[in-house]
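Of the protein chains in this complex, all but one are displayed in their positions.
The first chain written gets the first letter, and so on, giving A, B and C; residue counts start at 1 in each chain.
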Amino acid sequence: MSNQYIVTLSCLDQPGIVHAISGGLLGAGCNITESQQYESPDSRTFFMRIEVATEQSLMQVRAALAPIREQFVMSLRVDDAAKRTRTMIMCSKAGHALNDLLFAQRAGNLAIEVPVIVSNHLDLKPMADFYGVDFVHLPVTAANKSQAEAELLALADEYNIELVVLARYMQILSDALCERMSGRVINIHHSFLPSFKGAKPYHQAHARGVKLIGATAHYVTADLDEGPIIDQEVTSVTHARTPAQLVNLGRSVEGRTLTRAVQWHAEHRVMLDGQRTIVFS
Amino acid sequence: MSNQYIVTLSCLDQPGIVHAISGGLLGAGCNITESQQYESPDSRTFFMRIEVATEQSLMQVRAALAPIREQFVMSLRVDDAAKRTRTMIMCSKAGHALNDLLFAQRAGNLAIEVPVIVSNHLDLKPMADFYGVDFVHLPVTAANKSQAEAELLALADEYNIELVVLARYMQILSDALCERMSGRVINIHHSFLPSFKGAKPYHQAHARGVKLIGATAHYVTADLDEGPIIDQEVTSVTHARTPAQLVNLGRSVEGRTLTRAVQWHAEHRVMLDGQRTIVFS
Amino acid sequence: MSNQYIVTLSCLDQPGIVHAISGGLLGAGCNITESQQYESPDSRTFFMRIEVATEQSLMQVRAALAPIREQFVMSLRVDDAAKRTRTMIMCSKAGHALNDLLFAQRAGNLAIEVPVIVSNHLDLKPMADFYGVDFVHLPVTAANKSQAEAELLALADEYNIELVVLARYMQILSDALCERMSGRVINIHHSFLPSFKGAKPYHQAHARGVKLIGATAHYVTADLDEGPIIDQEVTSVTHARTPAQLVNLGRSVEGRTLTRAVQWHAEHRVMLDGQRTIVFS
Partner (left out) sequence: MSNQYIVTLSCLDQPGIVHAISGGLLGAGCNITESQQYESPDSRTFFMRIEVATEQSLMQVRAALAPIREQFVMSLRVDDAAKRTRTMIMCSKAGHALNDLLFAQRAGNLAIEVPVIVSNHLDLKPMADFYGVDFVHLPVTAANKSQAEAELLALADEYNIELVVLARYMQILSDALCERMSGRVINIHHSFLPSFKGAKPYHQAHARGVKLIGATAHYVTADLDEGPIIDQEVTSVTHARTPAQLVNLGRSVEGRTLTRAVQWHAEHRVMLDGQRTIVFS
């Protein structure tokens, strides 16, 4: 069948949800090719992600599911699996995370398209050029911060951006911006959160003498380094590693972890349950 | 709700399976608490595992699903999640895998009960005694092999055994026995299969200079070391490890891998798709 | 050669140390079979661990190295590699870490001997009996704490204890005891420190929604959960794991991490560099 759609939904947990949804999908000529679900015992919420194949259009499938959405008071989306998430990447000087994202995107392993890269420095413009992506230099100072954020929002509008990825972008977004783009901004923090919040985490890790260092990809919230975690990864280190070596070792972990988190978001695999994420990986 | 059941099914892939099953379960007052499915593109087979909570009895749920089983020509089981799989463990002299299994079982982390341990040696009788498990000494020689296997089958009958676990049991089962207990015997091979089949795999690994060693838990078939793989794990090693050290390092990997495979089998998470396993972990 | 010794030393970093030590060892008929060293850039300290084979006695080797120790103002030990560290294990109700330690010890994989287990509960006495280890029941209350610690010290003296291992012992040792046994008490903390210090770390981990949980083996200091880290390990978890399941998953990580830390300590592979450990693994 020619169309592949992704249905994601959540609602208060109650009997009959699966039967109703599978009935609606059957009525819309959909064959279920993948399905995952989770009941959160904390929030009493039911979460589900279904991939379907069908000859019908997106509008037809949405229409077929509308009565079920109303009956169960669901939050429900149907997305076209072939549609790539329009993503703005923000970066500063270090290019490792940007390189991982752009290479994976070009290789066809990441369901995003990247029309624009925004940076407060010029260092990574050649990489943007190599990948044929627009590059906007947007310097940020204490004086122009609110104006810069206004430009950022204008750029997001102009490029129809659905997701912002902070690929080691070294500026802190304002609370207002975080609030406005809630659930649509992914950051990579260069530590295994909640260890070593804040600045220079690899130096903190060295001083504490930990034997594993890591990275955490999370949604950005106004509460710095406290947003919902999407993915984490660690790597072993020994006493012999200097802080500078930890920084280098950490970079490949950061790139991998961020790329995976972006992939899951772009494939509609991540849902929010309060401060926790459901990841149907 | 007081009863927890596990439904596992497979049939030819076709539209309407999920809707039919979820309808049957809804009719039997079952709330779906976990659900996983897989369509095998190789064999065109649909596999599903569902956990449900209900007030109805096992017989009532089975009866409710019987028409659906017939309609779709399904292989379908409904098991009580509270029922532990009756397991015979076979071992020889090395006790690491037996120790892991018995400790996990007593700690309540493994959905098996172990009424009997069978060994061709007496070394592990004290461990069986400590855990309060019957121990049967069944020496095997070239001369008495078929008789020993007959006794083994008699023991399996006597103890109502549903699963046999070879926890570093150093005898090869006959083809006839493998055939007869197909899908119900799990072995731990002390290498990362298909590397290093056969005897002394750690010595082979040392000679080849590999940088990772591992273990493979698999169902036993007549084709030695070629049965369907349930789980595998590896650990890093350096040039400095002697074959004897590799043996020791490998033992903890073997115990963990086997215990995980037994857990998945006992929780009805493993299904066979030709020579491959589906593991709904 | 019949004797295997382990030389460990540290001193202010300066030229000629390796040449002097290797000369001293050559003079004592020692063949160096393994050697590792580290210069700490933070403390300007040189650390070295050497394994040697020789026909000479421990006293002869010590005498041969004495002038070098004095010349370089070294902290230097020579230990017999065949001598097992006399270890007291302390535990409460949960037996997973104790089981891992005792099984590894009996299997010959852990260079310790365990003459006594001390617990504030009776639950693990049968396991001590099975392994043939003395078991002392030492209940601790707010009222008797200092008396209980006095008994503990008396037991340590009586059994010639060199190392105390807290295998999920649920009482906090007094500052005085920590001070007195500094560098000779190893604890397993059931989180990936410095995340989730304090009580119920798996519940904290669940609430924060982390995607990896772990364990940390560290030397005990008066500053709770802040002692020098010897080893850490993590395992992946998903959103679907309840706090109780995290506790279970964490236990095998705890047992492995603690056992490895004890092994390294017992083989004289761990040295202290301020709040950090050097681990010549």
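Following the convention adopted for this analysis, a contact is a pair of C-beta atoms (placed from the backbone, for glycine too) under 8 Å apart; a residue touches a chain by one contact, two chains touch by 3 or more.
Worth saying up front: this structure is predicted, and the values here are computed from it rather than measured.
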Checklist entry - Any idea which of B:Leu122, B:Ala150 or B:Leu212 touches the chain not displayed? => result B:Leu212
Item to check | From A:His19, A:His239, A:Arg256 or A:Arg269, residue that would touch the chain that is not displayed | outcome: A:Arg256
Next on the checklist: What does the interface between chain A and the hidden chain look like in terms of residue numbers?
Outcome noted: 95-96, 99, 103, 107, 109, 126-127, 130, 248, 251-252, 256
Next on the checklist: Considering the whole complex, not just the chains shown, which residues of chain C touch the missing one?
Outcome noted: 15-16, 18-19, 22-23, 25-26, 31-37, 39
Next on the checklist: Using the document's contact rule, name the residues of chain B that touch the chain not shown here.
Outcome noted: 38, 41, 192-196, 207-212, 214, 228-234, 238-240, 242, 273, 275-279, 281
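Operating definition for what follows: only the chains that are shown with their structure count from here on.
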Checklist outcome for this item: Expressed in whole Å, how far the mean CA point of chain A lies from that of chain C is 41
Checklist entry - If you average the CA atoms of chain B and of chain C, how many Å lie between those two points? => result 36
Next on the checklist: If I count partner chains per residue in chain C, which residues reach a count of at least 2?
Outcome noted: none
